[in-house]
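My questions will all concern the structure given below.
A single protein chain has been removed from this complex, and every other one stays in its place.
Moving on to chain A:
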Amino acid sequence: MTGPLVLAQVVIRDRSKDVGCVAKDGLCPAWIKDHIGDYMSPLLRHLELTVVSVVAGFLIAFALALVAHRRRWLVGPITGVTGVMYTIPSLALFAILLPVTGFGFVTGVVALTSYNLLVIFRNVIAGLDNVPEAALDAARGMGMTDRQRLWRVELPLAVPEIVAGVRVATTTTVGLAALAFVAGAGGLGQQIILDQNFKSNIVTASVLCILLAAALDLLILAGERIALPWRRVTE
């Protein structure tokens, strides 16, 4: 790994021309202002990693939760398996996946997706479990089929908890994606590791990471507020 790092340092700043703040590896507003454009591509890649992993994790976890909602005995095993996946150190997981999925974006996504399963699965199940018993009884008593009840009553009422799970997953993924460079998936982590001694670089990449997480979180929150008018009026 020393190869790309040394090479990258040349790319990020030309030490021979460094003066003052930059030469001292300091936090240099002027440098950041001039070079912020260089961070856009890693930022987009970071966003891409996050969105794809969260969406994929959501689809898998949601499907698993729907199956487990009808077959309750599956809740334990699925929680167990996704729980184990959640505890595998990310670096180890990247190493495990590399021979299978190769060096690159896919490996990053597969690993990040696996970390999303537990939290989203658990929240979908909890959301479905917390639907008021009376609403379920009324739905059945009025003649809804199981499927109608699921899509018209249970899932809409579980949305707040499902969204809460997706928010946690999204924020976590933005953080974890900073390690995806190990799998060759790029992102802001790649940018950090390129010049770990240069404070301006580290701060810029880190702040972008935090801003990305906050922006995505706010976006989901705003979406929820718009999509769930009944939550606004009752709170």
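By our rule, contacts are C-beta pairs under 8 Å (C-beta built on N, C-alpha and C of every residue); 3 or more make two chains touch, one makes a residue touch a chain; residues count from 1.
Note that contacts and distances are computed from a predicted model.
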item: Chain not present in the shown complex, as UniProt names it (candidates "Indolepyruvate ferredoxin oxidoreductase subunit alpha", "Protein ImuA", "Ligase-associated DNA damage response exonuclease" or "ABC transporter ATP-binding protein"); value: "ABC transporter ATP-binding protein"
item: Selected from A:Val100, A:Ala134 or A:Ile226 as touching the chain missing from the view; value: A:Ala134
item: Selected residue (touches chain absent from view) among A:Leu64, A:Val110 or A:Leu157; value: A:Leu157
item: Which residue of A:Cys21, A:Met144 or A:Ile202 touches the chain not shown here; value: A:Met144
item: Hidden partner chain, residues of chain A it touches; value: 132-145, 148, 153, 156-157, 159, 228-230, 233-234
